[in-house]
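Here's the structure we're looking at; comments come further down.
For subunit A:
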Amino acid sequence: MRVSLFITCLADTLFPDVGRATVAVLERLGCTVDFPEAQTCCGQMHMNTGYPAIAGDLVRGFAQTFADAEAVVMPSGSCAAMLRHHAHNVAPGAAVPPLYELSEFLVDVLGVTDVGARFPHTVTYHPTCHSSRLLGVGDRPYRLLQHVEGLNLVELPAAEQCCGFGGTFAIKNADTSGAMGVDKIRSARSTGADYLCASDASCLMHMKGVIDKEDRGHRSPARSLRTVHLAEILASR
Partner candidate 1 sequence: MNARERVLSAVRSATHGAGDPDIVRQYRTELDPTELGEHSDIVDLFVERVDDYRAEVHVIASSELALRLGQILGEHKVRSLVVPADIDARWLSTTHARLVRDAPDVTAAQLDEVDAVVTGCAVAVAVTGTIVLDGGPIQGRRIISLVPDLHVCVVPVSAIVGSVPEAVGRLDGTRPLTWISGPSATSDIELDRVEGVHGPRTLVVLVVR
Partner candidate 2 sequence: MSSRQLSRTDHVGLHPKPGEAFLGMPPFPQAAHVALGDDQLRRNLGHATSTIRTKRLRAVGEVPDWEELRLAGASIKDHTLANLDRYLIEFEAAATAAGATVHWAADAEEACAIGVAIARSHNTSEVVKVKSMATQEIELNEALAAAGIDAWETDLAELIVQLGGDTPSHFLVPAIHRNRNEIADIFRDRMAEVGRPAPDDLTAEPRRLAEAARLHLREKFLRAKVAFSGANFAVAETGTLVVVESEGNGRMCLTLPEVLVSVVGIEKIVPSFADLEVFLQLLPRSSTAERMNPYTTMWTGVTPGDGPQEVHVILLDNGRTRALADRVGRQALRCIRCSACLNVCPVYERVGGHAYGSVYPGPIGAILNPLLHGVSDPHDAALPFASSLCGACYEACPVAIDIPTVLIEQRAEAVREKAGHPGPPDPERLGMQAAGWAFGKAQRLNRLQRLAARFRGVASRIRWLPGLLGGWTRYRAMPEIPQESFRRWWSERGSGRSGLDTVDASADLLDQRRSSSERSQRPPQRRSSTEQGQPPPQRRSSSERSERVETSEETEQ
């Protein structure tokens, strides 16, 4: 089937591998992926920072860019939540096409939980807030991970606690954001996992930032916790 990729401004700019991996997975499963190049951003950051007019423009831009899409897929729970649940608040009447976060699309639309991936490492998964609470993706990411060959999935303690990113919250209330991040990483490290996985590059950026800053303080970082996006694991063979 034809799938239009919404890469998200963050992944486009800072985490292109997430995009490459998303394309890889979708193509492996038989989709034809197109990438409307006029796309930019869903407007979430502006809306959440208190600039709804700019957010509205961005939502309208999204709607226009994807007007002909059959299905828009994005490797981000927060962008999907923005477009599905909040778009009408900032851009009333904007016609938003059918859109899906990646795990939703794989499980619900393509009907697969085994994408033929191989990733022989120990992984712990953080269910990001917008994905779990707003979209209600539930156990979809877990089911996908469980079918990855060689992957040892370990439970993350206090998984339901926010990692502390929260968009511009990370800057405007940096101390609290940092404290939450430190606690999340402590929790992740306690599992002994090699990889900390999530479906949102934004949260991963924050968590990786905390890890790297902590590791930097150590001469030889034996603590080898790495971050990885769900799409990247699913693309692995």
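As a convention for this text, a residue touches a chain if its C-beta (ideal position, glycine included) is under 8 Å from a C-beta of that chain, and two chains touch if they have at least 3 such contacts; residues count from 1.
In picking the candidates, the idea was that all candidates are chains of the complex that A comes from, given by their letters.
Quick caveat: nothing in here was measured; it's all calculated off a predicted structure.
Undergrad: Mark the candidate that touches any copy of subunit A in this complex, from 1 or 2.
TA: Here subunit A touches candidate 2.
Undergrad: Quick one: in the complex, what on subunit A touches candidate 2?
TA: Touching candidate 2: residues 7, 9, 11-20, 23-24, 27-28, 35, 37-41, 45-52, 54, 57-58, 61, 86, 89, 118-121, 129-130, 133-134, 160-162, 164-167, 169-183, 205-206, 208-213, 215-216, 218, 221, 226-228, 232-233, 235-237 of subunit A.
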